[in-house]
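A short write-up of the structure that comes next.
Subset of chains shown; positions unchanged.
We call the chains A and B, going by the order they appear; numbering starts again at 1 in every chain.
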Amino acid sequence: MSALQRLQALNIVLPPITASVAAYAPCVRAGGTLYVSGHLARRNGAVWPGRLGEDITLEEGRLAARSAAIDLLATLQHVTGNLDAIAQISKLNAMVASTTEFFEQHLVANGASELFAEIFPDKGPHARSAFGVVQLPLRACIEVDLVAELAPLAAV
Amino acid sequence: MSALQRLQALNIVLPPITASVAAYAPCVRAGGTLYVSGHLARRNGAVWPGRLGEDITLEEGRLAARSAAIDLLATLQHVTGNLDAIAQISKLNAMVASTTEFFEQHLVANGASELFAEIFPDKGPHARSAFGVVQLPLRACIEVDLVAELAPLAAV
């Protein structure tokens, strides 16, 4: 089963690539390594605002992290033309807009990590850091970036 | 036109390398990859203190990010001896000292990204993450780090 078929089985439609809101690219390749920019959580096509511990529940936060992962997959699909050319997600960083009283950033980040595990079940887990930030661009509740590796023979 | 000539055309003089304030190096090479440490914004040779949303305006923040980018270029020049040996900036991270009410970290970070675009116009944009942190070393308003790639045949 391909990664795209797994997305379809989950009823996930990859959104069109959104233009960067600033002077950078969504993804840059260096040899076989892909550096993917921070992607903000979105809901209904707009940035998903809020902070954990204030106006976003843990369950909403997990869904928000999942939404960022869907957009990351869209970027990876756009760059590779074939998600199966991804050998692995090497490292994921989850920046969670948080109050001082919220300390479950790791559980929020699971919303992204678990989607990658579902879409890339044979490629092993990724390394990860999750931490609470005071505020994110456009008041987003979560931002996720990652480093991925292309399969050695992938012609991208 | 070389990268150094572009700097000169912008009247930018690369500052001398400052010693790290702690037990680390400004830049480490791994194969063709350069990992560059977080560089703090500076003004008139001293750390530029403040937080966005409090005592630093957006325009000042952009200039502060640009100042960190100038110091990053100085480090890259020092390490390579030739900025044109840089194949690309792969990933840039902008940590912006922010209040909860400031949410334009991406616009602040553009102050760095746009300078790299001016100095390396043929090398494509970088991937990027920008987020708001509660405080930075020495009260700096902005810290920027990056990952760069050397040109394959660069003898550094």
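As a convention for this text, a residue touches a chain if its C-beta (ideal position, glycine included) is under 8 Å from a C-beta of that chain, and two chains touch if they have at least 3 such contacts.
Quantities reported herein were computed from a predicted structural model and do not represent experimental measurements.
In this structure file the homo-oligomer totals 3 copies of one chain sequence, with 2 depicted.
The rule is simple: only the chains that are shown with their structure count from here on.
With centres taken as mean Cα positions, chain B sits 24 Å from chain A.
Touching chain A in their complex are the following residues of chain B: 32-33, 53, 87-88, 90-92, 98-107, 109-110, 113-114, 117, 124-134, 147, 149.
Across the complex, chain A meets chain B through its residues 20-28, 30-31, 33, 35-38, 51, 93, 95, 133-140, 143, 145, 147.
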